[in-house]
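Below is one structure, written out as structure tokens; the observations come after it.
Only one protein chain is missing; all other protein chains are in place.
Moving on, here comes chain A:
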Amino acid sequence: MGSTRRLRSAASAVAAFVLLVVLWELAKLVLPDAGVTVGGTRILPRTDDAAMPHVWTVLARLGAPEVAGAAEPRAVGAAIASGALFTLGLALGGLVLGGIAGVLLAVLMQRFAVAEKAVLPYVIASQTVPLIAIAPLVAGWGGKIAIGGWAWEPWASVMVISSYLAFFPISVGMLRGLTSPREADVEMFRSLAAGWWTTLVRLRLPASVPHLVPAVRLAAAAAVVGAIVAEISTGTRGGIGRLIIEYAQSATGDPSQMYAAILGAAVLGLVAAGAVGLLELALRRYRGSVA
């Protein structure tokens, strides 16, 4: 039953992608190259090859060398794959960091009502600060840190910025989960002379799983976006964020290359979401615990 449902959702994801490709090509076929303009305002975009390259052009570009005539030519697809892997590593690191911070914050807020009142507004306010404003700050502070023989690397800044986005949904979802047990269940644990820690481990944590899993899914997507934006705004090399910027600069002459990079970023997001699916599978014992 569960596996057929999973199969169906995978099939509809593929169908949605196919539909998107068909719509894209249909738009190129039907709409005029210059787009649709009404009274001087363009309401539909240009559809010529410079603005909307054919899907097959984008795919073919993956196999072409990155820079024509370079000494050691590297295929665009390989560059995107290695960039995506680099960014994925940083995003997962950010997700783990943010996850730990979010869970600890939620446990603190559940334990001390004062902490919830004091911290929660700042948790929410933290997400209204634009990421682009924080990124240079983190990079600047990080540059002054050297622990032992290890000096702060730019990728560490990217990971921290990514965790800054990821911790938010986790702390909010976890707090909801930790406070989800019924009053009668809490009373039962009290009657058993269970202390705070036992109640946390045996009741509150298992009960929070159904709230935590969707929160982690949101956090994973946020971590990927955070990592890409952080790479761009701190100028970190090696990731897909940098590639998107580099390819975008040559987009007027070679739009398909930029689209290939964007495609890579989308696949990256899907892989991160898939990793959360594994987490959900591992915790499925606790999934039905929301009454």
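As a working rule, a contact is a pair of C-beta atoms (placed from the backbone, for glycine too) under 8 Å apart; a residue touches a chain by one contact, two chains touch by 3 or more; residues count from 1.
The rule is simple: contacts and distances are computed from a predicted model.
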item: Listed names "Protein-export membrane protein SecF", "Sulfonate ABC transporter ATP-binding lipoprotein", "Hydrogenase nickel incorporation protein HypA/HybF" or "Sarcosine oxidase subunit delta", matching UniProt entry of the absent chain; value: "Sulfonate ABC transporter ATP-binding lipoprotein"
item: Given A:113, A:184 or A:282, the one touching the chain that is not displayed; value: A:184
item: Contact partner of the left-out chain, one of A:12, A:37, A:198 or A:249; value: A:198
item: Which residue of A:206, A:238 or A:277 touches the chain not shown here; value: A:206
item: Footprint left on chain A by the chain that the document does not show; value: 182, 184-185, 187-194, 198, 202-203, 206, 209, 285-286, 288-289, 291
